[in-house]
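Report on the following structure.
For this depiction, one protein chain was excluded, whereas all remaining protein chains were kept in their positions.
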């Protein structure tokens, strides 16, 4: 399993675009899970003062990618094959927190789920499941 | 039904952030469908030279939103409640084209599907279904 | 909230076909969740000795329906609008147990998730999210 520092270093090296916009932070890596933060920025705002759906979809995809990466190591790339998102409540104009966990880590596929919260709120704003195709190990 | 010019004017007015980055263009509006283009930009690139998943998710969400909007008119906001995306092939570093159509336009919910292509290719790179909660009309 | 006895009586009355085949049992009703059992029967078996996908889909749909019903009461019918299932492992030829919980209970839509296990196993065999359109209350 990769440590938090190893995951951060890998993302900085392999996804410089993500690092460049400084929006997403991996806050914790667990044996089969992760917690990330998406910093609030007014460019994400949509009519009604809420945060855009694509902002949440991007956070969910990165969260699951990090969760899979931490579990299988930095050997090669996992590819998203399916992502299903349910938007539950309009997020407040604040940071988003994602909590992800693996439901399955197979030889060829990994499946996980992500719950996204507005920081400081108990009820989730979105729930996501995703599937990743794994390279031969 | 809204015309192409009306849809474009509505988006420019209500979603200035989208207009500002000049990435997405609504190319055609049909009775129950739409075609959009997402201009290629190197910030969307991921390892292996492919376009990021969130770029395709954002295009799909906007495509379905435009399709619903054109069908119900600019009265009020439709809200995405569910989006399911299957990533089919790695897109080339080129513009993406989306073709969307409504599967259902009910009183409370609209459901549609989107197929996304790399410009000039026949095989789709992603397929999306989405559900939108409609305001009382 | 409905009690376990009230939920069972409602299902027996409204869904006599389900009661007739005696396959599904509601075992527990929680404030925002439920646990059901699908009795093993050899007609569900598929090549390789595993239980069919539709058996798990039917269990998930009933589980979410019961969970919504217990939360909103027996006033009227909730209708499934979306169901997304990830098959995680081949279930053993044994009873299936479902554990469901609500992610959102809104005025118009309820969203929930279900995890399905082979009895006695720790790793889930399937994970489901579903959306239900609620009648005006």
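Labels A, B and C are assigned to the chains in the order they are written; within every chain, residues are numbered from 1.
Basically, a residue touches a chain if its C-beta (ideal position, glycine included) is under 8 Å from a C-beta of that chain, and two chains touch if they have at least 3 such contacts.
Note that this is a predicted model, so its numbers are computed, not measured.
When you scan A:84, A:100 or A:115 for touch with the missing chain, the hit is A:84. Per the touch definition above, the residue from B:63, B:80 or B:131 contacting the chain not shown is B:131.
Residues of subunit A in contact with the chain left out of this view: 81-82, 84, 108-109, 131, 133.
Not every partner is drawn; the one left out touches subunit B at residues 84, 86, 88-89, 103-104, 111, 113, 123-124, 127, 129, 131. For subunit C, the list of residues touching the undisplayed chain reads 14-15, 17, 43-48, 53-54, 57-58, 61, 77, 79-87, 90.
Simple rule for what comes next: only the chains that are shown with their structure count from here on.
Using mean Cα coordinates as chain centres, the one most removed from subunit C is B.
Remark: the per-chain Cα centre closest to the mean position of all protein Cα atoms belongs to A.
Distance from the subunit B centre to the subunit C centre is 33 Å, each centre being the mean of its Cα atoms.
If you average the CA atoms of subunit A and of subunit B, the two centres end up 22 Å from each other. Per-chain Cα centroids separate subunit A from subunit C by 28 Å. Contact of a single residue of subunit B with at least two other chains is seen at positions 81-82, 84.
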